[in-house]
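Below: one structure in structure tokens.
Missing here is one protein chain; the remaining ones are kept as they sit in the complex.
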Amino acid sequence: MVSMYLSSMLFLLSGSLSCLVLSLLCLKSGQAWFIEWELLSLNSSSIVMTLILDWMSFMFLGFVMFISSMVLYYSGEYMHGDSNMNRFMYLVLAFVMSMGFLIISPNLISILLGWDGLGLVSYALVIYYQNEKSANAGMLTALSNRVGDVAILLAISLFFSCGGWNFLFYVENMPIIGSGGLLCGLVVLAAMTKSAQIPFSAWLPAAMAAPTPVSALVHSSTLVTAGVYLLIRFSPALEGRLSQTVLLLLSSLTMFMAGLGANFEYDLKKIIALSTLSQLGVMMSILSLGYADLAFFHLLAHALFKALLFMCAGAVIHSVKDYQDIRMMGGLVYHMPLTGMCMNLANLALCGTPFLAGFYSKDMILEVAFMSPINLVSFLLYALATGLTVCYTMRLVYYSLSGDFNLGNLYSISDEGKIMTNPMMGLSVGAVFGGATLAWLIFPCPYMICMSPVFKMLALIVSVIGGVLGYLLNLNAVNYNLNSLKYYNSVVFSGSMWFMPFLSTYGASKNFLGSGETYQSVGDMGWSEYYGGQGIYSFIMSSSKILQVFQDNSMKIYMLSFLLWVIVLVFVVV
Amino acid sequence: MPLSSSQILFFSTLMLGTLLSISSSSWFGAWMGLELNLLSFIPLISSKNNQYSSEAALKYFLIQALGSSIIIMSASFMMSSSELATTLFTVALLLKAGAAPFHFWFPSVMEGLQWNQVIILMTIQKIAPLSLLSYLLYSNTLYIVPAAIITSALVGAIGGINQTFLRKIMAYSSINHMAWMMSAILISETNWLLYFSFYCLISSSVAILFNYQDVFHISHIVNHTPHSSHMKILTFTSLLSLGGLPPFTGFIPKWIIIQEMVSSHMFITLAILLASALLTLFYYLRVAMTALTISSPKTKWSTKSTISSYMTPSMIYMNIFGLLAPSLFTIIL
Amino acid sequence: MLKFMLACIMLMPLVNSWWAVQSSLFILTFILMLYCHHDFSNYMAGWCFNIDSLGYILILLSFWITALVVCSSQKVLKENNYPSLFLLVNIFLLFFLIMTFSANDYLLFYISFESSLIPTLILILGWGYQPERLQAGVYMLFYTLFASLPLLVSLISLYNMSGSLTLGLVENVSGAGFISCIWYVVTVFAFIVKLPMFLVHLWLPKAHVEAPVAGSMILAGVLLKLGGYGLIRVLPLFGEANKNLSWLWVSISLVGGVVVSLMCLRQVDMKALIAYSSVAHMGLVLSGLVVFGWWGVNGAVVVMIGHGLCSSGLFCLANMVYERIGSRSLLISKGLMNFMPSMALWWFLLSAGNMAAPPTLNLLGEISLIISVVSWSKVSMLSISLLSFFSAAYTLYMFSLSQHGKYYSALFSCCSGKVREYLILMLHWLPLNVLILKGSTVMFIL
């Protein structure tokens, strides 16, 4: 019997290969296919399910399928023995499907199929484990994403004035719509929630409660880039709008915040999640500078090495029995050399080491950013975030791979599980060659970059400084007098993501749940009943009682009262 | 329950009185008919020799006698001051019919009656006063009747809410229906006849049901209802029909009255009548509730057999299928 | 249409055999489906009845839901809880529903609209569980009647004005003066209570909580839609007045929808939660209807169909839990995924439907409604966004609390889903997600 992980791997791999081939064909010939299914036509504007198949969507689709095939194969061992493994597999496949729908629809309505599907399936994946932590994380994830869904729904309603929702046709001349600014703002909001930009960042680290293969696929390479992808498609409409500026500031801030946070984080997966967040900030910011193709380039390259990084982390977590705290790791390179190698490779690619996958995209992004007329704040944040990336990478390596093993000794740590290491090797190939290949394919003619030597070297200098600083800081941490305790407040502030998790869970729910209770007790069980059923009932009951008092009299009084009536009437008439 | 010979005698004189009064051409003749009617109903009431029935008989006699005396008094005014006379006539007839605000005797008399006498009081005894009232609609009485309509509607609706005795509930329901009938009188005789005949059918079917189950109190229904589903269906259909809920026959007269009132622009009165209809429905529903809860506790002492077979279809027909051919009824009348 | 009514009447003698009624209902549904090639104007006309596409789709929904109701109330048969009477009541209800949706005449519509209350009342009182069902039944009856008696007056006034009550032949009430406005309010209020709008919704949660599964399913599935149907029928008569007063309904229902959504987040009774969520959804439907744009009306119809299928399915699920665990409380029936992993899939799919996730009809309808309401006023975006956000919040709250995590420790012995139950859920879910492929099938007029 062929097991499910194997068959889905083969299926997705073949799908990925064919998508990549098609993408190359499209790239060469400049062709694009456009398929429509009309769901409804009313007032001569029709709701259609649109699929666009051009080089961009084919390539992204190919990457997604490739990574997911690797991840599914990998989870064959990672999830081995889990009683609900089939559910897991189906969910991941559903996820890939929704991602596919997201990638290939350039229509604001039909994109909802993928967009909402991603939100829901990722919710189901985050709550895959039955503990309370994952329930909370899932709720935070789903609701943060729901904000984006709502934004898209409202954007659809504003888009109505165009008479159609194929935004690909309209992005070029969005200003003709009366409320184009609002519309762009809503789309940007949607993208920001999906890509976890600053006010909505809390969900991404929280979503690490999902099984690690899910994190590798969903929360690093695919789902979170959906927002970026939407904006890539939407980017012509954003030119020169307020939302673009806001996005630039928020995304650079995200980049910085995540980089800083990763330096104070102890959970292995959350560190990687924060690094993802930081890279998402990079993509978003370059996008808001107007370089959509660079963002796409970085998106693909990042997907390769970040999935690899997560898989390595998963291998580590799997072999140390669910420990995720890097304080309890260390010296893993002696026990699992292959995993350590892959992890280092991914880390280096992340830092932008020359000729690895991250280098081409990241270096180009930084140079383009430094070259463009960008404000000082964003510039500083860029430089800082680049340094911080190297810094936390060093820290991660220092804590987990080098040094002594900090855990008990009752663990059998090795990386001989071929089912887990093979996909890692597959992705490693991508992490090494992916960047260069993509650079050749996507950019047939090179970008013109013209800047002073200082700026040219800035990225390198910052990285080196960051690396050295990271190493020194880690050495410093081995101290009898911890410096973190001296700057307790700022450490806690940066270590807990600028308190965003508290603000977006407790801070948000407190008022809403409280007012829900108030409405329930004051409204539905209070005034609505008072002026509705119960109030009328008791009013009538009491008036009935009053009537009963008149009724309980003797016959004589009735007759007298009748006579009184008669007399009164006589006087009235006469 | 076979009738004794004296009951037959008194029943026929009762009918005779009614006929006499509605067909008489003078107020004196009408008065005579009313008196005959009254005096023959008294022995019918006190056929059961207990203190309740004799108390009811006494109360009934006193009130009706008062009404009759006012009538005979105002008949003598007829020549001198016809305005005063008609006013007093109206008031006296309202008293005799048991319409609010002169309704106080009605529930307490009902309280002492057997179900079959209740039927007589609710139906036959209303014929004479109401038809006399319909002869009396001069312009100067037109403010009394609407006032009586409104008060009857409200009193009938609100008074019945707190009641648990079925006969009192029927009494208040009758007061409420009186309001509808008086508004029908204001519009036209045909409408009144229509409404009245429907009311007679439905209310007597309810009373017959109660009589068969031998219940006098809401809680008796729970204990005594024989557990046949058609009995339950009968109970709630006839009660909801009495309330005038659409699929049942009781809706037809209401519909017709509403239509006529709308065309004669009596919206304020109509609003009050509708509100009161809702309230009456509430207390009918309270009675019907036990029938509607399909499964109910069984008690061993529920001895009453189910209703005789020929009654069931006829009553269901009366209460449900009336709606299928409303035009039939208008043709008949 | 008479043939289907006669079919219903002919089903009545069959009530003694459950399977016969059940399969005949499915067959009738199928036969009715065959008529979907209608030509979109009045159709199958005769003897005061005809259907157009709106009536057709709602009658189809009624048939479908009734068949599923019978299917999901097997417990009545198993426990011999007056099964034949139960079937009789259901068939009567179906009969009245068909009459309502196919009536060609406002008065006939009114009568059958009111008549459908009685079987529902009997369902709630007869087969409900707690003693509170008496109150629930009274609330349902009186809230509806309170609003619909004035409707009768208004309809008769319409008759006096135009001499006919046939649909399409009634004159419009022109002008937006005081009288027209009062007339308008009196007319639409019955349907607004039935829908129900916030503030007059109290009967709905009570009725749903106390009703047996059949009552809840048919109440959520079809009876709430009577309100929307009625509005679609009467609103064209009051063009001017509606234009002047629609702000009132839109604002109450949208703000009320948000408030109701917040209340949903505090419910611990599964059925109450689903019922309150219906109120929130119907708020959107109402605002789409009174705005009376083409998109709004069609969106309202689509949401009515979608919501009918979806919430009926959710009530069905709640009942399946109730039958196993004996409680509807989310505090007791939690962690069910561990017992019924396959049922959790259905919970998930139907919850997704409830929060208007694609590709459900609800999404299509909500998009149209939002388009319509936002085009009417941009301010409404605020409450629409909250409404839409919280619909996800409370649905996920219900899903995660009932399915995820540890189960109640006093719980033992619980069987997984049965094929019949999966079939019912499937039959709820399938049309919900398949009909969107040709969205115009469920639209009012194309």
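Think of it as A, B and C in the order they're written, each chain with its own count starting at 1.
Criterion: contacts are C-beta pairs under 8 Å (C-beta built on N, C-alpha and C of every residue); 3 or more make two chains touch, one makes a residue touch a chain.
Here is the rule we go by: contacts and distances are computed from a predicted model.
One chain of the complex is hidden; its UniProt record names it "NADH dehydrogenase [ubiquinone] 1 beta subcomplex subunit 9", one of "Ribosomal RNA-processing protein 43", "Exosome complex component RRP45", "M-phase phosphoprotein 6" or "NADH dehydrogenase [ubiquinone] 1 beta subcomplex subunit 9". With respect to the full assembly, the chain omitted from this view is in touch with A, C. Only one residue from A:N131, A:S372, A:N511 or A:N553 touches the chain missing from this view: A:N131.
The omitted chain makes contact with just one of the residues A:M451, A:L472 or A:V492: A:V492. Although one chain is not drawn, the whole complex shows that of A:Y266, A:W440, A:Y487 or A:W527 it is A:Y266 that touches it. Touching residues on chain C toward the chain that is not drawn are 335, 338, 405-407, 409, 412-413.
Even with one chain removed from view, chain A keeps its contact list with that chain: residues 82-83, 129-134, 209, 264-267, 321-325, 327-328, 399, 406, 477-480, 482, 484-485, 488, 491-492, 495-496.
In this section, only the chains that are shown with their structure count from here on.
If you average the CA atoms of chain A and of chain B, the two centres end up 73 Å from each other.
Centre to centre, using the average C-alpha position, chain A and chain C are separated by 36 Å.
Among the residues of chain B, none is in touch with two or more other chains. The set of chain C residues touching two or more other chains comprises 142.
The part of chain C that touches chain B in the complex is made up of residues 81-82, 85, 96, 110-112, 114-115, 117-118, 121-122, 125-127, 133-134, 137-138, 141-142, 145-146, 149-150, 152-153, 156-157, 159-160. The part of chain C that touches chain A in the complex is made up of residues 139, 142-143, 199-200, 202-203, 259, 262-266, 294-295, 298, 335, 337-338, 341, 348, 352, 357-359, 363-364, 366-368, 370-371, 373-375, 378, 381, 384-385, 388-390, 392-393, 396-397, 400, 404-406, 436-440, 443. Looking at the complex, you find that chain B touches chain C at residues 229, 236, 240, 245-247, 251, 255, 258-259, 262-263, 267, 270-271, 274, 277-278, 281-282, 285, 289, 292-295, 323.
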